[in-house]
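Supplied in structure tokens, the structure appears directly below.
With one protein chain removed, the remaining protein chains of the complex are shown where they sit.
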Amino acid sequence: MDPEIIREYIPIFTQAFILTVKIGWIGIALAFLIGVLCAFTTYFKIPVAAAAVRCYVELFRNTPLLVQLFFIYYGLPAVGIRISAEVCGAIGLGLLGGSYMTESIRSGLEAIPVIQTESALSLGMTNGQLFRDVILPQAFTISVPGIVANVIFLLKETSVFSAISLMDLMFTAKDLIGLYYNTMESLFLLVIFYVIMLLPVSLAGTLIEKKVRYRMFGD
Amino acid sequence: MESVLKIEHMSKKFDDLIVLEDINLSIDKGEVVVIVGSSGCGKSTLLRCINGLEDIDEGQVLLDGETVNPGNRNLTKSREKIGMVFQSYDLFPHKTILENAILAPMKVQKRSRKDAVEEAMRLLDRVGLAERKDSYPRQLSGGQKQRVAIVRALMMDPEVLLFDEVTAALDPEMVREVLDVILDLAKQKRTMLIVTHEMSFAKAIADRILFLDDGRIIEDSDPKEFFTSPATERAKRFLRTFEYEK
Partner (left out) sequence: MGFEVIFKGKNFIRLLSGLCVALRISVISVAISIVLGIVVGMLMTLKKPVINAVTRVYLEIVRIMPQMVLLFIVFFGFTKMTGSNLSAELSSIIVFSFWGTAEMADLVRGCLISIPVIQYESSKALGLSRLQTYVYVIIPQIIRRLIPLSINLITRMIKTTSLIMMIGIVEVLKVGQQIIEANRKSAPKAAFGVFAVVFLLYFLACWPISCLSKYLEKKWEN
């Protein structure tokens, strides 16, 4: 490995890193939003919408992101819907992640025992107060490990963005390997930048899980 | 005596199974009524129908002359006046003991935090748990949790308190501490409706005993009379199950 080449490549990778992280986190925010909306829809059994959510979740949980992106980026323009690679990446990640987030949040909501609802109602709380002050905080705590796992999973999934010509980390690495055969240096930087992207999230995730549990349940 | 809670011709079915049949009951202010009966006789359902956790099929429940069940649009308002403590520990696990006590007064009755905390501390002190105010439910024993649940119900200053087998899930040595709290409430002339399997407790606390069998009240009598000479064969057989003979 040539340190000179590595030094030369760092700015190129940094640029790709920023793009990957940016689109990754926009996608994750979108995924969380979709997840919350869809989970509430199924929890409150809103007719038609709840069934639509089930279809969406099954469809996106059982197909790879790469295929979803191909469909959105290459398939949709054929029928006149054209979106830029960046937007496509964020939307694709958001839709995939949304289906995972829905499941995590929904299972948290459904894990709350009926007795909690009954005791809140017998204290005279309204349905709104019950949901906001009793169900939601508990459900969120139960969902946190799932949400953290989803965030890590989605950040890893950003690695397929290169397939739709986004100049992300993978694209950059592949490009440099193809052009200059500096394979080891490129791979080294690829790994380093993914570690920078994910290790803090992984560690913070474990910490957050512990903290939230402690704050909520005191153990 | 003035009547607080009135149940008229109440019936309840689960599908085809009749759980409660033509229940008529009037409870006076300050009266302590204990409901006994073998498991599955409808005792718990009766309590749950009173505060509208279950819909009823016929009849009505009145609190201070106002309908609670069925179909009251102000059900939450009525529920404020009917406190309930359940068999399983139903405290909110994500809130501390103090927060459990003040949540409903602050949200439902819109009382100030200062005011709610003051009263909560007074009540927690009374049940001997003031020092545990910042603990979480899972750090408490079963008996302690039930005492907090009682405090939480009292915070709403209900006109009637319902107890649904509150000691049934407790270790024997913890039963006493919970029953003492309820006895204390009886001394304060609280109106209470208690479902229990603790016969000696029932004897000690009740002003009136209801014996429920197959969804009907078949005895409504003075405790002394019920425990010494029950009127019906069913009640005699029921009481015999609590005695051990060699």
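Chains: A and B, in written order; residue numbering restarts at 1 for each.
To be clear about the criterion, contacts are C-beta pairs under 8 Å (C-beta built on N, C-alpha and C of every residue); 3 or more make two chains touch, one makes a residue touch a chain.
Model, not experiment: these values are computed from the prediction.
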Open item on the list: List the neighbours, among the chains on screen, of the chain that has been left out.
Closed with: A
Open item on the list: Given that one chain is not shown, which residue among A:Met125, A:Ile147 or A:Ala173 touches it?
Closed with: A:Ala173
- [ ] Specify the residue from the set A:Val79, A:Val114 or A:Leu179 that touches the hidden chain.
- [x] A:Val79
Task: Selected residue (touches chain absent from view) among A:Ala16, A:Met101, A:Ala120 or A:Ala163 - done: A:Ala163
Open item on the list: So one chain is hidden, and I want to know which residue out of A:Phe71, A:Tyr180 or A:Tyr214 touches that hidden chain in the complete assembly.
Closed with: A:Phe71
TODO: Against the chain that's been left off, what residues of chain A make contact? List them.
DONE: 58-59, 61-64, 66-68, 70-71, 74-79, 152, 156-160, 162-163, 170, 173-174, 177, 183-184, 187, 190-191, 194-195, 198-199, 202
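Definition applied: only the chains that are shown with their structure count from here on.
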TODO: For chain A and chain B, let me know how many angstrom lie between their CA-based centres, rounded off.
DONE: 47
- [ ] Spell out the part of chain A that touches chain B in their complex, as residue ranges.
- [x] 115-116, 118-126, 129, 133-134, 137-138, 141, 216-219
Open item on the list: List the residues on chain B that touch chain A in their complex, please.
Closed with: 51, 53, 76-77, 79-84, 86, 88, 90-94, 96, 103-104, 107-109, 135-136, 138-139, 149, 152-153, 156
